[in-house]
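Missing here is one protein chain; the remaining ones are kept as they sit in the complex.
So, subunit A:
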Amino acid sequence: MADNGDDDSQYRIKEGDYVVLKRGDIFKAAQIQLKKKVIFEKQWIYLDNAVGHFYRTTFEIGSGGTLHPKKSKELESSTAAKEAGTDNRNIVDDGKSQKLTRDDIEMLKEQGLKGQEIIQQLIDNSSTFKDKTEYAQDKYIKKKKKKYENTVMILKPSCRILAMMYHGREPGKICHLRHDTLAQMLTLANVHAGSKVLVFETCSGLVLGAVMERMGGFGSVIQMYPGGEPLRPGVESFGFPSHFHDMLHEFPICHVNALLAGTLDTKAKDPNTGTASPPLINLEQSILTTGDSQQNKPEVKQQGRSAEEQSMEASSDANRSDDQAKEDREKRKEAKSQERKVKLEEKRKKMAAAAALLEGRNADGLVIASRFHPCPVLLGLLKFLAPSRPFVVYSQHKEPLIECYTKLKEVGGTVSLRLTDTWLRHYQVMPNRTHPLLLMSGGGGYVLSGITVSVDHSKAAGSPQAEEPAPKKLKLTNTEG
């Protein structure tokens, strides 16, 4: 209750804010941009009028998609029925109980009647409504409300809301990671402010954003990414303050082996000297593929790209009329190559910074959730963790995690391995009508978790080459003894 005006401003919707639209259980992420149409639940709306209102305000969608803040509770009580039946022994399904036709309803809509008024009309024109039981009446109204009420609530984004939104709208984009599973991962990995966490994900940035939210801008997150560029469209939806991005680093997964072997050269400056180190050549390749949003294999992408370039050159050759165009092209080419150089340098710097963080091999946590096979990812990235640190691997399927489990047992260096999944059940809680919801999510994926420990050196000495003859020797000594 000790609020000042300044403190309040963060609870108001501002232009440029990332928000989440909600109707019923449907969510959609959006940004508040003036005069910009947003489509939500088959309706065009403009968010302009939301600016200045508090978050969690419910808006009525007017004609032309404009928003009007709904007066609080103006309609909740009006539909309360006075009469109700006790059972349905006299209710006959003759298809004639509703006196309004489809055309009548369309006409009401065109007249600009509010959803609430249409529902009242439907009730008044239903011959069986007052014979229905109280519960059935409730259910009827709820169903009609869902169909005719034109409201939208605007929420501040959070991991809870975005995880539910992604799972509801685009589960394929987040490897079917359900929000309760994500919750388990964040907790099992002990994600908290001040730590250094590695994240490898192909979940649109949802997992990365969730990790960043839990760290509150304290510590560092290193995103290990496949392909040419880190993809994180979902991170934007969180609407983090800009300083959160200072803790976010990125490192391409294709250089992990070089980094582990100590052959990664992040200091080389000029890619054009014939002696450019291999990582830089790779770097240039990956920048060539930057334009593509999908993370396919770089080689494939590059082939496609060069073919495109060739055809472009061919077509320009066809109309080789004026020198002006040629000069322009030359200039553009130069500007482009300059731009590319700047980009390359930027990228090199970023990679060097991330490499410096990784080199200590003292990260505090590892979170993996991707469409790639988790086994090589886990075995590779675990090497960057300090001993006694937790890690979690998500997979939509159980079998790859069984393999991870088996491999980790073989390699050693981890304890407390657990392969789990969670089961989530929602309840309807109402007077005299409490029961589990009829529909529940079939599966939210699987999680393998564990804790790193110092590698046993006596075991490590028995390297793969030495392992073969070892059992024989053992047997020999056994028989001797």
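Note that a residue touches a chain if its C-beta (ideal position, glycine included) is under 8 Å from a C-beta of that chain, and two chains touch if they have at least 3 such contacts; residues count from 1.
In this section, contacts and distances are computed from a predicted model.
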| item | value |
| --- | --- |
| Undisplayed chain, where the name is taken from the UniProt record, one of "Trafficking protein particle complex subunit 6A", "Exosome complex component RRP46", "2-oxoisovalerate dehydrogenase subunit alpha" or "tRNA (adenine(58)-N(1))-methyltransferase catalytic subunit TRMT61A" | "tRNA (adenine(58)-N(1))-methyltransferase catalytic subunit TRMT61A" |
| Listed residues A:Lys42, A:His243 or A:Arg425, member touching the removed chain | A:Arg425 |
| Touching the absent chain when the full complex is considered, from A:Lys28, A:His192, A:Arg340 or A:Arg371 | A:His192 |
| From A:Gly62, A:Gly85, A:Pro171 or A:Gly216, residue that would touch the chain that is not displayed | A:Gly216 |
| Residue touching the undisplayed chain, where the options are A:Val38, A:Leu122, A:Ala163 or A:Leu177 | A:Ala163 |
| Interface with the unshown chain - residue positions in subunit A | 1-3, 8, 11, 54, 56, 158-160, 163, 179-180, 182-184, 186-188, 190, 192-195, 213-218, 362, 364, 386-390, 398, 402-403, 405-406, 415-416, 418-427, 429, 431, 434, 446, 451-454, 456 |
